[in-house]
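Scroll down for the structure; my scribbles are underneath it.
Here we show just some of the chains, and they stay where they sit in the whole.
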Amino acid sequence: MPHLLFRGVAAEQLQAVAAPLAEELAAICECGTDNFTMACLHATSVFGSLPGEPAFAFIEIGWFERGKDVRTRFAQAVTRYVGQLSIPEIEIVFHAYREDSYYINGEPVEE
Amino acid sequence: MPHLLFRGVAAEQLQAVAAPLAEELAAICECGTDNFTMACLHATSVFGSLPGEPAFAFIEIGWFERGKDVRTRFAQAVTRYVGQLSIPEIEIVFHAYREDSYYINGEPVEE
């Protein structure tokens, strides 16, 4: 946690920026980089965001809510790094997980 | 937005109905078709919904909540078009995004 799931970004592209992005996000969240995962989802676009249209990245972030200030700085860091990959349209949605509904090795994060 | 993510529907199948479906959804939502994305998720079914069983489509829709009437007309339009693809079982879940947790090019949709 946080988990970042990318659509519209190739893994090879993301690879180029993943380590410095993780460093910056860890600083924003005041935690270690080993808390983060980033993965590129395999999906086939069928409408919108097609080849020949301006590149569009959609990024889902699953985390425990950290408030507006952290959230905005987080979104802006992700946007800046993904923007370096020549992707002009970047949309990000945060999913706030409930701590009583998140289990690590069988134990809830919060009772 | 809205973003439609399909499982159990092949991209080639969806291609056949995507444009008229987008037109109908845009009319229901009173917005342009360029707001919509549709993508087929790559996943391997391991239990339920296996080859040889009746085809089952699971469709996740991420959007900003528009209320029950629009939601039901939206679900019924998606069901009708996907039903044309000889898929007898269709389940749809709507995820209502929070506007303060959705960022477009680094800016929240709503402060």
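For clarity, chains are labelled A and B in written order, and residue numbers in each chain start from 1.
Heads up, the rule we're going with is that contacts are C-beta pairs under 8 Å (C-beta built on N, C-alpha and C of every residue); 3 or more make two chains touch, one makes a residue touch a chain.
Fair warning: this is a prediction, and the values are worked out from it, not measured in the lab.
The copy number for the entire complex in this file, given 2 shown chains of one sequence, is 3.
Criterion: only the chains that are shown with their structure count from here on.
With centres set at the average Cα position, the gap from chain A to chain B is 21 Å. Against chain B, the residues of chain A that register as touching in their complex are 7, 41-49, 56, 58, 68, 71-72, 75-76, 79-80, 89-96. Across the interface of their complex, chain A is touched by residues 1, 3-6, 11, 14-15, 18-19, 21-22, 34, 36-42, 62, 97-98, 100-106, 108 of chain B.
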